[in-house]
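Note that one protein chain of the assembly has been removed; the remaining protein chains are unaltered in position.
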Amino acid sequence: MSVTYIDAIHEAQDHLLRDNSSVFIYGQDVASFGGAFKATKGLSEKYPGRVLDSPISEDAMIGLAVGAAIEGCRPIIEMQFADFSSVAFNQIVNQAATHYYRTGVPIPITVRLPSGGTAGSGPFHSQSMEGIYAQYPGTIVVTPATVADAYHMLVDSVALDDPVIFCEHKFLYRWLKADSIRGEHLPIGQASIIRPGKHATVVAYSAMVHEAVRAADRLKEDGWEIEVVDLRTVKPIDMDTVLASVARTGRLLAVGEAFPWGGVTAEVISRVVAEGFHLLDAAPQRLNSRDTPVPYHPKLWAAHRPTPESICEALRKLLSF
Amino acid sequence: MSVTYIDAIHEAQDHLLRDNSSVFIYGQDVASFGGAFKATKGLSEKYPGRVLDSPISEDAMIGLAVGAAIEGCRPIIEMQFADFSSVAFNQIVNQAATHYYRTGVPIPITVRLPSGGTAGSGPFHSQSMEGIYAQYPGTIVVTPATVADAYHMLVDSVALDDPVIFCEHKFLYRWLKADSIRGEHLPIGQASIIRPGKHATVVAYSAMVHEAVRAADRLKEDGWEIEVVDLRTVKPIDMDTVLASVARTGRLLAVGEAFPWGGVTAEVISRVVAEGFHLLDAAPQRLNSRDTPVPYHPKLWAAHRPTPESICEALRKLLSF
Amino acid sequence: MQPTESSQANDQATQNKASQPSWATSENEFLCSVFHSMLQARILENKLSSLYKAGKIVGGVYLGKGQEAVSASLGASLIRDVDYFAPLIRDQAGRTAFGEDLLDCTRTYLGSAQGPMRGRDGNIHRGRPTEGMPAMISHLGAQLSVLAGMLFAKRLQGSLEGRVGATCIGDGATSTGAFHEGLNMAAVEKLPLVVVVANNQFAYSTPNSRQFACNDLIERARGYGIGGFSVDGTDLLSCASVITEAVRRARSGKGPQMVVAHLLRLSGHGEHDDGSYVPDHVRAGHYGRDCIEIAMRQLVEMGAATPEQIMGWQESIAADVQRAVAQAQQEAGPDPYREDWSALSTQFPLPIRAQATTQPQDAIEPTTPFA
Partner (left out) sequence: MQPTESSQANDQATQNKASQPSWATSENEFLCSVFHSMLQARILENKLSSLYKAGKIVGGVYLGKGQEAVSASLGASLIRDVDYFAPLIRDQAGRTAFGEDLLDCTRTYLGSAQGPMRGRDGNIHRGRPTEGMPAMISHLGAQLSVLAGMLFAKRLQGSLEGRVGATCIGDGATSTGAFHEGLNMAAVEKLPLVVVVANNQFAYSTPNSRQFACNDLIERARGYGIGGFSVDGTDLLSCASVITEAVRRARSGKGPQMVVAHLLRLSGHGEHDDGSYVPDHVRAGHYGRDCIEIAMRQLVEMGAATPEQIMGWQESIAADVQRAVAQAQQEAGPDPYREDWSALSTQFPLPIRAQATTQPQDAIEPTTPFA
């Protein structure tokens, strides 16, 4: 029997509702419909009054969650797509994320962002916004790449006392399968070496972890052993794991699906060079999406984001120095 | 006779309204009141019907500008504070910034963001959002640091066919003076070496340029010659100028007032190491604000952002390798 | 049928009886043209649905089934090259009535590089912004202020007179801040904006009861200080009459007008959705009627068209649709290797000083215009 990444998200929410009466889920179409991606299917019936449909009001959805959190709840807010959280940007970065610093009262909310591209989804249903939310103080930003992480990190996110931006990748929802959700359980904030190697380190997260592993598989045929680090949490970044890997390999490629200016890959590279310059044998490189909106057409989309091919190409170049 | 940075912004808008009938200014309190910072004082009387008060509706302010731009206007939108543009985030990044790519129709709007910290302004009147807007494709993000740039870059921004996020620093408004606004006129997208040196390069922008120059002055006393590059435009970044400077000095410190995760300094560092790794004699470093909201109290505020002291300290460390 | 109106000044319907719609002289012709657009939309959308189910369309397919009378009435009330129309996700009929080329639709859905979006955006996100038809972004409510801006520009340019801008929006989208800000701004500026709220009872799966608490969304018009009309969206005659009147009022300087049309979406939210959350009694109720069937009966009864004529329209539309699909299908998609991959029209680096239109040409010294 196999479970998918979205099953894990569903299961995590089921267990959270079961085990903690202060948890509730609020979002568009999450109640009887079970959400656009069925992440809450059946939960409104199982936990009456705790899984509720919201109006199309992303700003107020986050505001409501903040207020409820002040009063002791642990809300999970489902954005229908990460892209629509742009409407809630102010409440997330200025209301939720500043609250603890300003008042000393923490805001334990989890904002689920169905993120990342899939073929044909276009500019407004494909965005990866982790680098936007991570830029603000007061947020924790997680990007699970495995079925087990989808489960454990969601459970752990809700347990944390601060606002967590939970970036779940839509492409992984049904594509990524595992035998069980009981995989490894690492804490939030810790990266993981998903594939060991010695010639170069690829730091990736979310769906790009799998593209990186594929690229590593291909290069293996040429005798290259590529280490793949799954960041898991992009804020805060686990520099210990990243630096230890770079210390072993001397070469670094940071791969992300988000837009190329700034973002996770820039933060990773600039921290590695600041803290581990002497570990590097070659110029550390980045690979991100192209600097345009995410295109609709599958052919354009495939050329817009990093792929095993483009990762291989970047790695070959990196290995040539 | 001396003019200030805000005078230059005022003058630029005056000239833009005078010389181009498709320009108009829209924003809260910009008409007879002349704006919260008086950047439009007297202009509504001088150019009747072209400087208009908006409701407190940042989202719709940008939407209106986009629509007007489609019809041939060149709107200038004044946000009362950069921080409030968070409410317009969606219209800026998803409406304005995607439009040209999607439809081929450019959107020549200029969004003025009174940015950056001043003592006592607190978490919601102090933000530096250049790194947020630069992360999205389809924007041009400028950060003038001098009186002449405040003038020329605003005039040039309005002339560009794409959405320009014009980050003007509130601290410079009345503090920064010059003999005339007719200083050097460099194009948008070009950085400038504001102070030549040979031992290390500081890449800075906006108000931090002045803090960097002060730090350089102090280090001069110890015989260090620090080169200060004023980025001027943070998207796109003028890598030629930055790399040429690093090639001369071998050492790089990137300084920004924004929050420390990602942002301009990370983009600068990661591009420099990707493209000019061999030029570096020491690990390139960053200095940003602390990772908390901008605090209200002047003492906390002064400790939150980079200062000549902290820049000196970072430079001394950089020079010691 | 007279439009019912709740204006800002007075709720009494008697005082605000609509004057004769402007199309009265050639009423039958107008109704037939609206109906023709409805029919074309239905036939085209049925085709899109088949293509989707056959796996020929990548991404979502969103249909306006059941909303054609409202949408086409609005599109047909507008004047191409004068007015603006910002269609939303269920506005194929309005697009057709406004004059959108069938090929714009099929090319966009099928990813032809020759469509207006060149494969960069898809399905219902298409538009031709410089031809009066903005290309919607997905974020609901966001188009209101854009439309307001287009009209605002025309006022600045001195050519607003006689022009209107119109858009449709769903019941769910009225809950967005963007809807509120945009409509309020248009009201303050007294712009000729017509907003037709297609209240199809659901926003995706969310019923009206979880979306707003007033009895009828038209009760919002007064709070914005704008004209308000409520109409049965399944009834072509009512829609044509009320919507034309709302457009006429906007055009004649009476400021924004809001029309709330009551109806039911007769398809799923998108073609991936079976809409099974719509209760049977709602489907079986008044708003579950198919506006196309009703319109057909109305037109035949009033002698505006014969069943044979309608059959003829159907056939020629089907042929047109077939052609438009075939053509789009044989056209190439975008070539990633030939794309310039730039989101900016500006090319950097800019030549020194060349990009400025305004230069301080005079000797005027900068003055400090404030103390």
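For the reader, a short list of remarks on this structure follows.
All chains are identified by letter, namely A, B and C, in their written order; residue positions are counted from 1 within each chain.
Rule of thumb we're sticking to: a residue touches a chain if its C-beta (ideal position, glycine included) is under 8 Å from a C-beta of that chain, and two chains touch if they have at least 3 such contacts.
Quantities reported herein were computed from a predicted structural model and do not represent experimental measurements.
The hidden chain, counted over the whole complex, makes contact with A, B, C. Considering A:Ala60, A:Leu243 or A:Ala302, the position touching the chain not shown turns out to be A:Ala60 (whole complex).
Taking the complete complex into account, A:Gly189 is the one of A:Gly189, A:Gly250 or A:Pro308 that touches the chain left out.
In the full complex, chain A touches the hidden chain at residues 1, 3-4, 7-8, 10-11, 14-16, 18-20, 24, 34, 38, 41-42, 49-50, 54-55, 57-73, 75, 90-91, 94-95, 97-106, 137-138, 140, 152, 155-156, 158-162, 180-182, 185-190, 236, 238. By the touch criterion stated above, the residues of chain B touching the omitted chain are 28-29, 32-33, 36, 52-57, 59, 81, 83-84, 86-87, 119-125, 290-293, 295-300, 302-303. Although one chain is hidden here, its contacts on chain C can still be listed: residues 8-9, 11, 175-181, 184-185, 187-188, 190, 209-215, 217, 219-226, 255.
Assume only the chains that are shown with their structure count from here on.
Greatest centre-to-centre distance from chain B is found for C, with centres as Cα means. Centre-to-centre separation of chain B and chain C, using mean CA positions: 39 Å.
If you average the Cα atoms of chain A and of chain B, the two centres end up 30 Å apart.
Each of residues 117, 120-121, 125, 137, 139, 177-178, 342-343 in chain C touches at least two other chains.
Across the assembly, chain B contributes residues 90, 94, 97-98, 101-102, 137-138 that each touch 2 or more other chains.
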